[in-house]
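Note that one protein chain of the assembly has been removed; the remaining protein chains are unaltered in position.
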Amino acid sequence: MKKTLSKDPTNVIITGVGGQGNVLASRVLAGMLVNAGYYVTIGETFGMSQRGGSVMSHLRISEKSVMSPQIPWGRADIVVALEPVEALRVLTKYGNPDVAVLANSRVVYPVGVITGELDYPSIEEMQNALKRISAKSWSIDATGEAVKLGNPVLSNVIMVGALCATNLLPIDHKSFEEEIAKKMTPDKRRINLLAFDAGAKMI
Amino acid sequence: MNCSSELENKIVKTGLCTSCGACQGLCPYWLSHRGKTIQMFSCDREEGRCYAFCPRTKTDLAKLREEFFPDADYIPEIGPFYGLYMTRAADADIRAKSQHGGTTTALVELAMRKGLIDAAILTDAKGGVNPKGVLVKKPQDVRKYSGSSFQIPPVLATLNKALEENRYKKIGVVGTPCKTLAVYKMKSRPFPDNDGNAGNIGMVFGLFCGWGLDWEGLEKLVQRHAAGKQLEHMDILPSKFHQMVLKTSKKQMEVPLEEIYPIVKGSCNYCVDMTAEFSDISVGGARSSEGWDVDQGWNQVIVRTEKGVKLIDLARKEGILEFKAVAESNLEKIKQASLNKKKTGLKNLRKLSGSKNNLIYLNPDEPGIEKACVDMA
Partner (left out) sequence: MSKLLSPANNEVLFMGNEAIARGALEAGVNVAAGYPGTPSSEIIETLATVVKERNLYVEWSTNEKVSLEVAAAASFAGLRSLCVMKQNGVNVASDFLLHLTASGTRGGMVLVTCEDPGALSSVNEGESRYFARMLEIPLLEPANFQEAKDLTKWAFELSEKIRNVVILRSVTRMSHASGNVICGKLPTKSRKALFEYKGSIMDQLRGPVISTPVVIKHALQQEKLKKAVALFENSPFNTYSGPAKPELLLITSSACFLYSQEAISMLNLQKRVGILKLGCTWPPPPQLLKKHLKSTGKVLIVEEILPFLEENVKALAAGMAEDIGIKKYYGKMDGTLPAVGELNPDLVAEGLGKILKVKYKSQPPGYVKEMEKIIPMIPKREQTFCPGCPHRASFWNMHNALQLDGREGFVCGDIGCYALAALYPSCGFDTVRTLHSMGSGTGIASGFAKLGQFGFEKPVIAVCGDSTFYHAAIPALINAQHNRADITFIVLDNSGTAMTGFQPHPGLTVGAAGESVPAIDIAGICEAIGAKVAISDPFDLEKTCGLLTDFLAEEGCVKVLILRQKCALSPEKKGKKQFLMKVDEERCRGEECGCNRLCTRIFRCPALVWDRIKKKAVIDDVICAGCGVCYSICPQKAIIRTEAKQK
């Protein structure tokens, strides 16, 4: 595991569609980093904004202080997307040539696509686009892996596991284990650890 | 063209819709509620059976006649013609419950017994209020549904569903002129690849019709005159009586026609067909020169196709119908009454379109229409 931040602050955006477990992912990740001694600021919205819409959590990790809960445009360092088109959407505003992107390849169609009014890009188109607008990108089928583990809801934890394995942040399996020991009941820990490790293996 | 919104805007909203139900039972977009035809959601199809079957969308009647009545004589006032009869059901039980002479009930029952049809789309009149279409599968059930309703239920929705189901291959349909025209539009298979099993339509029994009544209007009228009572029958007497009668099991109420005219269904004003010109056989109350008192309890029957001939001959042979000599003047009388209806319809269509030559769904060259035009001019 890396011991320090490569940039202060390091700005992480976790994005997805309402109901995918964005908030849990950001909380777990933030908890792991707070345990490691960092200042973490999370910015997010919930409530009605979740219903089928795009959701975003901003995480800012610093050794010095808390920050604005909204990351300035063009300043994301890492984007974790639970849904692929949401990765692109976030990058339009917050992307820059140095950004690293980890995206779940499983799509959730917007209502406009379901009705047939809008088109949804193909996986290849999205992956090509990602390559052009990021320094590094990974695309994994976290949902498929979660279904194998018995519950699609675990895709968020799989993504956290994968993020750890990218070595972009000073966190590892142990920090996850510590954090969920605080947050989850023992019966839930086992499956979440499995999900975390499954995600780590996908990188 | 978006067929569904065209139907909504040009037919339903303009008041031309007859509520026949031809557009229904095909998709989730068209339904009927309390006599009104309702578009449930917007549909973006360019063409559809809803529009093609509607009796009030533009129709080439001459072409339809050519296809389905190639050998019949053609009388411009009353359509294809093989003969005019005066009949009534031989079975007194049928007569007792029927509107006039029970001819339609007897003929449908016979057709089903003899395998000319294997099911029938009828109207469950329920004494005249809240009628609905029914699919009758056994000959002995036919007579349960005799008697008329002046509210117009979307009977053809029931037909469309029965055709889709594809269980019965020779379905008979009984209906007023607007409905039977729609049935022939179905039979003409406007979309050969998507004909909804139109080949399963067996015989078409037309009913003479002057006009129907507005659903809610009739409901309110019944409420006014027979609140809370179960009606068994209603009828409109010949014009000299100037009345409608409502009957319960215990009593009869007379309603002056002044109360009826305002509730005549709006779309009936645009109708030019009194005798159900598109049918194998059509049946109405008798209106002969001998007068209603004499003819009460009898029907007039116009036979229009060979199938119709076959059925009426069978009825005679089997003694299902009683026949009465038809006075010579009867045909003229029917022709005149029918022409009068065409003239009223024309006048109203011209008013609606705002132009003498725009008859909306009709072709001015249609011989019956031409005749009415000449007569009016």
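Here the chain labels run A and B in written order, and each chain numbers its own residues starting at 1.
Operating definition for what follows: a residue touches a chain if its C-beta (ideal position, glycine included) is under 8 Å from a C-beta of that chain, and two chains touch if they have at least 3 such contacts.
Note that the structure is a prediction, hence the values are computed from the model and not measured.
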Residue among B:Thr18, B:Gln39 or B:Thr123 that touches the chain left out of view: B:Gln39
Residue, one of A:Ile13, A:Ala30 or A:Ala198, that touches the chain absent here: A:Ala30
Missing-partner contacts on chain B, residue numbers: 26-29, 31, 33-34, 36, 38-41, 43-45, 48-49, 194
Contacts of chain A with the absent chain, listed as residue ranges: 17-19, 27, 30-31, 34, 39-49, 51-54, 66-75, 85-86, 88-89, 91-92, 95-97, 106, 108-121, 125-126, 129, 132-133, 143, 147, 151-153
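Basically, only the chains that are shown with their structure count from here on.
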Computed distance of Cα centres, chain B from chain A, in Å: 67
